[in-house]
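Here it is, the structure in full.
For this depiction, one protein chain was excluded, whereas all remaining protein chains were kept in their positions.
Order of writing sets the labels: A and B. Residues in every chain begin at 1.
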Amino acid sequence: MLMARAHLAKVQPKKAALDDESVEKVEIDTTDLATRELNDRLRDLMLAGTKEAVLRNVCGQRYIGTRLYSPEHRKMEIEIFGTPGNDLGAFLFGHKIIVHGNAQDGVGNTMDAGEIVIEGRAGDVLGFSMRGGKIFVRDSVGYRTALHMKEYEDKIPVLVIGGTSQDFLGEYMAGGIVILLGLGGKPHNGNFMGTGMHGGIIYLRGTVEKTQVGGQVEISPLDEEDREIVEHYISEFIERFPGLSLEKEQILKDEWIRLSPKSKRPYGKLYAY
Amino acid sequence: MKSFVFPEFQIIRDEEKCGQCRGCERQCAFGTHTYDPVLDRLVSDNYKCAGCQRCAIFCPKGAIEVRPTQSFYRPNASWSREKLEDLKKQAETGGVILTGCGNDKPFRIYWDHIVLNASQVTNPSIDPLREPMELRTFLGAKPDFMDVKTNKGDVEIETKLGPNLMVETPILFSAMSYGAISYNAFRSLATAACSSGTFFNTGEGGLPKEMRGEFGKCAIVQVASGRFGIDAEYLNCAAAVEIKVGQGAKPGIGGHLPGEKVSAAVAATRMIPMGTDAISPAPHHDIYSIEDLSMLIYALKEATNYEKPVSVKIAAVHNFAAIASGIVRAGADIIAIDGLRGGTGAAPKVIRDNVGIPIELAISSLDRRLRNEGIRNRASIIAAGGIRCSADVIKAIALGADAVYIGSAALIAMGCNLCQKCYTGKCKQGICTQDPRLSGRLNVEIASQRLSNLIHAWSHEISEMLGGMGINALESLRGNRDHLRGVGLYEWELDVMGIKGAGE
Partner (left out) sequence: MPRKRRELYNKEICACSIFGAMNRDGERFSGAGVMKAVANMHVRGNGLGGGFAAYGIYPDYKDYYAFHLMFTGNIEEAKRSAKQDFDAFLCGNFDVVFDEEIPHGDETTVSDPPLVWRYFVSPHKQGDETLLSDEDYVVKKVMWVNTKIENAYVFSSGKNMGCFKGVGYPEEIGEYFMLDRLYRAYTWTVHGRFPTNTQAWWGGAHPFSLLDTTVVHNGEISSYGTNRWYLEMYGYACTLQTDTEVIAYAADLLLRRQNLPIEIAAKILAPPIWNSIDRMNEKEKKLLTALRMVYGPLLMNGPFSIIIGQTGKMIGLTDRIRLRPLTAATRGAMFYLSSEEASIRLISPELDSVWTPNGGEPVVSELKNMRMVKDEIIRLS
């Protein structure tokens, strides 16, 4: 049968534990590990105090990083070689995940805190209902990105995308910051951007037509405060993707626009009372 | 634009009895009554009156009568007054008519056409005052059979049992979000649920941080399309997680909490700007097919370490049994179905009154469908949508549900009169409002006492009826359609519910 069989994980501690808090870097070959088994192992590692985990040959396993809620707010770094499956880092509670490759749909679904870095492209529904933490994507992303993203006071999620996004970016956005760098020369062709947007902000390097954005969205140039924010996150983006050899000043020099909601109540006039 | 509609209610004040205490002015949330110092009289603006009866109840002299105005349009069976005046309101505003509470139209109420059995002579009834009546039940997935290992008299269970909720009585509080209802009302529901051995549902507004420690263990937390207030801690402090796909009052369309009701505290819990409309989009924008739902169910199970049952709430609509069957196969442990009469804080009237099917027909068809497929054990069914009394609860369970959710009934216990103005945020009782002046009227201790009383009273009545049928444990009633008969129903209705006609 072609069903996945349980695989014995190869655990290789790189150095001995110095104290009760073990600081090992553990490697797992995930060939033939089903989603549940892989996440079982990751949770065991977290509870044992492991700080870094390296997953190799990942192919389609889902919810990596989701099972790692701990009331003590433990933190881990997870490196993934391969293609993780859907819902990577769903409900992420403060960990860091680095993907050396492309990711699929649902990355950072309802993510609360932590960081996800993707050295490639991501699929649909990236950062859906994201409420904290940061996601950096080197290339482009699919549909319905940052849908219903939220923020509260100083808990503001940030999403930085190196390329472009397809339709429905920032639908129902209620908070948070999305930055699209448009690197690689492709124009922003997505439609229905910011439909139902009532909070948060999208910064876009390049231009879009008015017909591409929802009726509730205002297109405006960046002001001083915006420039500071954008500059800050571009620096962080460059740090995470040194291979791109980007020049911060070069990127900032180009034309930038800001998409923001016209009002907090985009649907206020819809009803008869 | 001049409005062409009549006021819905009129105030009739007995001037002789009225002592001008101005109590009615203070009590009214809509500003209907005002004191005119020149005339030294209370004057009322009928157009503002919502018919909630608060002033009539609170008037110390009993001087106020609030009654629906009669309309003297020419009688017309097709163009009722309501249809006529709703149309005019739309012509005046160009907007969608909003309303609250549940469907008030005269669709057939099947509960009132079903009668129960009582045992006599051949199978004796049980006296609940003498023997224990067991209403406890478990909600969640159950294995088809259990492997046990015996070792010298010691029995060990081999099969891993999935997580289940234990309820002492099959009545749970339906999902009503903090935001749609006030903090006091929300807290009352939580308090009553914990003290009565049952559960409350947080609805899509999240669970405020200060309540998690004490009430998390009785809470079913919701993950709705707006994903408000969801973080790993919220999911893990609860007893169960429910994915809200739809609700009976407004199947197929989303939820809308008007900005008036998004106060600072609501905004904090939901993580959206204060004063903004909280929009829950119609579909979950990451669920467009059953395997997406399966993906979310397992994401939640992962996020809660497989320790909590995951429930999916859907509205009962035409093809829902097939959908529900798919949802069970997708991994849900509990299916909550909400029928045509389900209530809401705000919905377009045309959707509330026209979309969905009655829950009575839905329960039976779902129970039977799951049994035919051999997967009935994999999920429990909770039915909701217009449960009004303990007899309705019994009938629901006999038709195949494991438990029921009560929404409107719980609000009525706290003082609601179904005036259907919840969407204005001006609930006179302090239930569906964020205005502190109004919500302060609802005393948490008293309101939770009233809710506990309700659960207690209904549970007792259920025990009595069970005993009458010769049953002393709720499990023996579930899906036991033999104890039901229909009166005044068409053959197809009897077929759908799977019950015989009275006398057969």
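Please note the rule applied: a contact is a pair of C-beta atoms (placed from the backbone, for glycine too) under 8 Å apart; a residue touches a chain by one contact, two chains touch by 3 or more.
Fair warning: this is a prediction, and the values are worked out from it, not measured in the lab.
**Student:** Considering the complete complex, identify which of B:Ala91, B:Ile290, B:Val350 or B:Ile446 is in touch with the unshown chain.
**Tutor:** Residue touching the chain left out of view: B:Ile290.
**Student:** Considering the complete complex, identify which of A:Glu79, A:Asp105, A:Glu119 or A:Glu151 is in touch with the unshown chain.
**Tutor:** A:Asp105
**Student:** May I ask you to list the residues on chain A that touch the chain which is not drawn?
**Tutor:** Residues of chain A in touch with the missing chain: 1-4, 35, 59-60, 62, 82-86, 101-102, 104-105, 121, 123-124, 142-143, 166-168, 191, 211.
**Student:** State which residues belonging to chain B touch the missing partner chain.
**Tutor:** Against the left-out chain, chain B lists 288-292, 294-295, 298, 319, 322-323, 325-326, 329-330, 369, 372-373, 491-492, 494-495, 500, 504.
Everything that follows uses one rule, which is that only the chains that are shown with their structure count from here on.
**Student:** Distance from the CA centroid of chain A to that of chain B, rounded to the nearest Å?
**Tutor:** Those two chain centres are 37 Å apart.
**Student:** Applying the document's contact rule, which stretches of chain A touch chain B when the two form their complex?
**Tutor:** Counting only chain A, the residues touching chain B are 35, 39, 43, 62-63, 66-67, 69, 71, 86-87, 90-91, 93, 105-106, 109-110, 112, 124-125, 128-129, 131-132, 144, 147-148, 150-153, 155, 168, 171-172, 174-175, 196, 198-199, 264-273.
**Student:** Write out the stretch or stretches of chain B touching chain A in their complex.
**Tutor:** It is residues 89-90, 92-98, 223, 225-228, 230-233, 235-236, 256, 258-259, 267-268, 270-273, 275-277, 279, 281, 285-286, 295-296, 298-300, 302-305, 348, 423-424 of chain B that touch chain A.
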